[in-house]
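With one protein chain removed, the remaining protein chains of the complex are shown where they sit.
On to chain A.
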Amino acid sequence: MAEQLYGALAEFKSPEDLLAAARKAREAGYRNLDAFSPFPVDGLDRILRFPRPTISFIGLGGAIAGASTALAMQFFTNYDYPLNVGGRPIYPISAFAVVTFELTILFSALAMLFGMLWQNGLPRLSYPVFNGKRFHRASKDRFFLCVGADDARFDAGETLAFLSGAGALSVELVPE
């Protein structure tokens, strides 16, 4: 084929079929695999050997940043303009707790949302798999397995035959 290939896309009827096919593909030596499904499919990450996501660490970083910002802000404003209110302490941790807690949550939640989008490479409105003729059903009721063209074992004809043999409803090649 003259044009550059992105990979081979196979359509499956159910999450179970997808899981079985993904397992077979791993066993057949394919490494550059991704799946597309209308909802998260349990166990797929173990079969495809994805690394554990690191969103929790991003969230923790955000939380620490939020708490530090809030405390620094409150300590500084009271240091810069100390106001004696009936002899109450200038730096009461108990009175600073609420704003500190809120900013911890705020920074952490936003860090996780943007971290998730960043790691996923979103927004990216166009992507090769969208060229798949039946791919619109990936958001409806079909489950897709994609073998990347840069996989060491990828061969257009052979891979398509392999995917058909793994129980796919339809297979096709998607251009880059």
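Quick note on the criterion: a contact is a pair of C-beta atoms (placed from the backbone, for glycine too) under 8 Å apart; a residue touches a chain by one contact, two chains touch by 3 or more; residues count from 1.
Everything below uses one rule, namely that contacts and distances are computed from a predicted model.
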{"item": "Name of the absent chain as recorded in UniProt (options \"ABC transporter ATP-binding protein\", \"Hydrogenase\", \"Oxidoreductase\" or \"Sorbitol/mannitol transport system permease protein\")", "value": "\"Hydrogenase\""}
{"item": "Among A:5, A:20, A:129 or A:169, the residue in touch with the chain that has been omitted", "value": "A:129"}
{"item": "Residue among A:5, A:73 or A:169 that touches the chain left out of view", "value": "A:73"}
{"item": "Missing-chain contacts mapped onto chain A", "value": "14-15, 34-41, 44-45, 48, 50, 53, 55-56, 59, 73-74, 77-78, 80-81, 83, 85, 88, 92, 95-96, 98-99, 101-103, 105-106, 108-110, 112-113, 115-117, 119-120, 122-127, 129-130, 136-141"}
